[in-house]
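A single protein chain has been omitted; all remaining protein chains appear in their positions.
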Amino acid sequence: MTATATATRRRLGIGTVGLGWMGQAHSRSFRRIPALFPDRTYEPELVVCADPVAERREWAVSGFGFASATDDWRRVVDDSAVDVVVITAPNMLHVDIAVAAAAAGKAVFCEKPVGGTPAQARTAAHAAAAAGVTTGVGYNYRWAPLVQHAAELIRSGRIGTVTNYRGRFLSCYGADPLGSLSWRYLVDEGGYGVTSDLLSHTIDLAHFLVGPITEVVGLGETFVRERPLPALAGLRGRGTQSGTHYDRGVAGGPTGAVTNEDWFGAIARFESGAVGTFETSRTMVGPESQNAFEVHGTGGSLAWNLERMNELQVYLADSPATGYTTVFGGEAYGHHGAFVPGRANPIGFEDLVTIEDHHFATAVAAGAPFDPGFDAAVAYVDVQEALLHSWDTRTWEKVTTT
Amino acid sequence: MTATATATRRRLGIGTVGLGWMGQAHSRSFRRIPALFPDRTYEPELVVCADPVAERREWAVSGFGFASATDDWRRVVDDSAVDVVVITAPNMLHVDIAVAAAAAGKAVFCEKPVGGTPAQARTAAHAAAAAGVTTGVGYNYRWAPLVQHAAELIRSGRIGTVTNYRGRFLSCYGADPLGSLSWRYLVDEGGYGVTSDLLSHTIDLAHFLVGPITEVVGLGETFVRERPLPALAGLRGRGTQSGTHYDRGVAGGPTGAVTNEDWFGAIARFESGAVGTFETSRTMVGPESQNAFEVHGTGGSLAWNLERMNELQVYLADSPATGYTTVFGGEAYGHHGAFVPGRANPIGFEDLVTIEDHHFATAVAAGAPFDPGFDAAVAYVDVQEALLHSWDTRTWEKVTTT
Amino acid sequence: MTATATATRRRLGIGTVGLGWMGQAHSRSFRRIPALFPDRTYEPELVVCADPVAERREWAVSGFGFASATDDWRRVVDDSAVDVVVITAPNMLHVDIAVAAAAAGKAVFCEKPVGGTPAQARTAAHAAAAAGVTTGVGYNYRWAPLVQHAAELIRSGRIGTVTNYRGRFLSCYGADPLGSLSWRYLVDEGGYGVTSDLLSHTIDLAHFLVGPITEVVGLGETFVRERPLPALAGLRGRGTQSGTHYDRGVAGGPTGAVTNEDWFGAIARFESGAVGTFETSRTMVGPESQNAFEVHGTGGSLAWNLERMNELQVYLADSPATGYTTVFGGEAYGHHGAFVPGRANPIGFEDLVTIEDHHFATAVAAGAPFDPGFDAAVAYVDVQEALLHSWDTRTWEKVTTT
Partner (left out) sequence: MTATATATRRRLGIGTVGLGWMGQAHSRSFRRIPALFPDRTYEPELVVCADPVAERREWAVSGFGFASATDDWRRVVDDSAVDVVVITAPNMLHVDIAVAAAAAGKAVFCEKPVGGTPAQARTAAHAAAAAGVTTGVGYNYRWAPLVQHAAELIRSGRIGTVTNYRGRFLSCYGADPLGSLSWRYLVDEGGYGVTSDLLSHTIDLAHFLVGPITEVVGLGETFVRERPLPALAGLRGRGTQSGTHYDRGVAGGPTGAVTNEDWFGAIARFESGAVGTFETSRTMVGPESQNAFEVHGTGGSLAWNLERMNELQVYLADSPATGYTTVFGGEAYGHHGAFVPGRANPIGFEDLVTIEDHHFATAVAAGAPFDPGFDAAVAYVDVQEALLHSWDTRTWEKVTTT
């Protein structure tokens, strides 16, 4: 511990828009950071939180330690004490907030996918670029210490030339056909379905690990075509955390049409010459949170799965014992040791968000760019647009970089 | 044990063409069957074996108990004591032998894919149909007791309506770039690459478990484009079993071009409304013999992998403990108990071949059709042709049933 | 979310002694609790932290938010603003602090094993009982949501009558023979070795899940008998977190004798009629943090391992699919959902500490007893003493309840 002297840390005022799951996660992270990273170059301060639900606003102050709370996100953007705007509101609100925050000269961190449509992500990115502010997008799985380790192994050439990639995100959150018709199932409210919600993570990990994708073919499908209309009581979710994400409707009651896709499959070519397959679903029965990749090179192979995020499977062709080695997370890998020392003592999902926020704040304090920023969000929507186009044309489509 | 009286069993003369790996496996299986299946309705007799290698012919007689051996496959087909011709020769020889055997009125069992090209498979099937003989194709993974159990669970509705299928066969047999340029890597000798060698198994399992595929899109790739020319010593393989399949060339020596595909990825729609993704490779580093499927229905999910062929992963949405259950093979499942009693005592790959041969011989003895017969081989090449066409046209292609 | 009104919460002043790994973990937990548990009945306030290292004291204030810090633990105990004393100092200091805190009428939470010897644990327990204060002991693995679920399954009779238990804690922290001779390896400083450090957790889980142990036989062994003397620089550890736990000495330098046990194996009878086997090690190569149990009943079986703490293996004899089911953690289980919603999104080690602190504080606020309190610590040392005695006498020994 060679702690950074308090005096030299740059104060960062945090303003958060939306106190659903991810808003809570980021807010708790900023609250924890001083007790985790003594070497940090910044001092986060929770300034203001916006949320339409009064109870959440009360909790923002009494529980998270925000100095104040509001039901108007513009007051966050306009607050001169705010240096960083964290956008954790529903997708369709991302773009307006991001544009306003950038215009106000704030650093902007936005949950993926940044906007509900590809066009919105581009609008946000252009605004931020024009304003010259630091941006970040919540592709938080990149920050798993063992995913970082995988990236290092790949970049160092340890697994040779990558030939094959397999990415999937198979979640069960929509598997129950009585799960109610929340904004996530409506193209006009949540934007696209799994391609925005889950495939964005999957492709981003592929970008991070293997590089740009140049052409794709893809297919989407909706398996649960009608869902119960959400009851009024459903507006706040089953619990504090879950927002409208996990509500359950009543059988036999009124239903509405799902208007975006439940499942998407794709094949892709990378610029490097590698090929990849991708699959994502929100309605599949079986896998619960299988956000996973396998990457194969001429000298080895790596595999990771969020469900066992504290393990990396490593196959090195020149290893004395040939096979996949289960490498457990531990203090040897990235920031793992900030949370728990030793080996094979697990960290959790939210710790990834904390690492992400720490890196983002460090970049902001230094006035440096952050990766993944809004450029990464745009890189994904470029692929997304090619995929959606391919679904329509039934042919391979090139990815156009915008 | 209520053994079938010896007198009532139908004698079946077996003639085998090719004593490489699979020829040996089938021959050992017929030799073992009387000591495994006391209730069998037939009595196998190893009549004649054809192979170009003298040493194998000697072994066929001294080790397997064939009455005689020959270097001319036509003598197998012409032998009046032969009732069943087992074709385990290289792919490009399949069609001539099969047509001749059918013409001679023999039942014909041919290793997959039946011929080196789709056209050859159809020719063989037509000949057999015209002759009215029982046919079988070596899609032996169907016969794993736990794959049979999976099929029963699906057919009984236990996992609801199937929505998603994922099939892959990731073998490492070509992962070593010094693996020599055997017939398997040459389109003129082995026919197509992984689509014939491995994807055939993968699609057949999908057909078996979920039913017909109606349209596909696919991509192939060759990653190891040059391989060492095989040395003369390589003709017999590294050992008795392996034929020319696993030879290793010399670095820096003369090489030749690989002329068929190492890898293939595909997306498919099933007639039932389900969607599927498929991937197969012979050059990937990491998985060694990952012939695997996952099938997801509205009420549950199943997963199987040849590498752990004595385990079926079962997810039943109405189970008291929610998650994948590792069901070990044992005497409760199919013919497992013929090989070893109790639970969780493993059986092996060759035992699947034995079960296959037992079922095929039972069908022949009864004069009944066998599934998978040459119709199943044709069902696959119909899909294969659509896939290869799609690779060329870069669009989705409908599967034309021939 | 039906948050408890702020006004009704009881303020709890927290004083922490020792800011090594566990001191940090508890302090971060109290800092996070308001942002995790809106329904809490108490409001924690970090009052004062004692630690001999100046740099840690500085961090306690600037990073964790303690109002002040001191190098004298008596000032924590004497502080009238402190309601709860958290003891996370080395084992040999536990008893004096605990006795003083109890005498001062504070609630006392002490890391396991409470003291360095059985006698010290009893002294602490008697003092707390005499003072009538609420006590807690850091048997934190009890608080893993899936361990809680296991306990519920057992208590509800879901796995029938328990017949067999298998507990182990195989850590690698001493596997490196160059790991320096910290206080943990010295009976005069750390007290006993793995029986205090690791077996305490293992037996406590057995007590929690199956009930009292009545007789035991056991064997200890020390495999690394000499270790490098710690360098001065080693006093603070490799990093902020690790204290003197993970330092590495220099080969060929001066060494000292390890004076307590590296490994312990035991067999036990439970009061219920079940039998158990136990094993614990700090020097074994292979397992990294395998704190695991398997419990078998006449109707089912359960298995858990800290290395995969977000999974419980459940075998129910009456399940439709027979085998172990991998149940992933998620919001359905205990407090998991306070950290992350949905299913199979992992929580981490420190989250268990947070759950523990939340329950302890809730008990203190209510003036209620807490389980595991010092009684549980004594229950373990009763077993420990019988085990150590058995090691000496080479016979079975009865556990005497003190």
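Should a chain be cited, it is by its letter among A, B and C, assigned in written order, with residues numbered from 1 in that chain.
Keep this in mind: contacts are C-beta pairs under 8 Å (C-beta built on N, C-alpha and C of every residue); 3 or more make two chains touch, one makes a residue touch a chain.
None of these values were measured; they are calculated from a predicted model.
S.K.: May I ask which residue of B:308, B:359 or B:394 touches the chain that does not appear here?
M.R.: Reading the full complex, the residue touching the unseen chain is B:308.
S.K.: Touching the absent chain in the whole complex: find that residue among B:27, B:123, B:202 or B:301.
M.R.: B:27
S.K.: Given the full complex, what residues of subunit A touch the hidden partner chain?
M.R.: 314, 316, 318-328
S.K.: Residues of subunit C in contact with the chain that isn't shown?
M.R.: These residues touch the chain not displayed: 159-160, 163-164, 166, 175, 177, 217-219, 221, 223, 263, 265-267, 269, 275, 277, 279, 281, 283-288, 294, 296-301, 303, 315, 317, 323-324, 394-396.
S.K.: Which subunit B residues would touch the chain omitted from the figure, given the whole complex?
M.R.: Output for subunit B: 1, 3, 6, 21, 24-25, 27-28, 31-32, 34-36, 38, 55-56, 58-59, 62-65, 171-173, 236, 239-242, 245-246, 287-290, 306-310, 328, 330-331, 337-351.
By our rule, only the chains that are shown with their structure count from here on.
S.K.: If you list every residue number at the subunit B and subunit C contact, are more than half found on both copies (same) or fewer than half (different)?
M.R.: At the contact between subunit B and subunit C, which are copies of one sequence, the residues are largely the same (over half shared).
S.K.: Please list the single chain whose C-alpha centre lies closest to the global protein C-alpha centre.
M.R.: A
S.K.: Could you please state the distance in Å, as a whole number, between where the Cα atoms of subunit A are centred and where those of subunit C are centred?
M.R.: 34
S.K.: For subunit A, which residues are shared contacts with two or more other chains?
M.R.: 287-288 - these are the residues of subunit A that touch more than one other chain.
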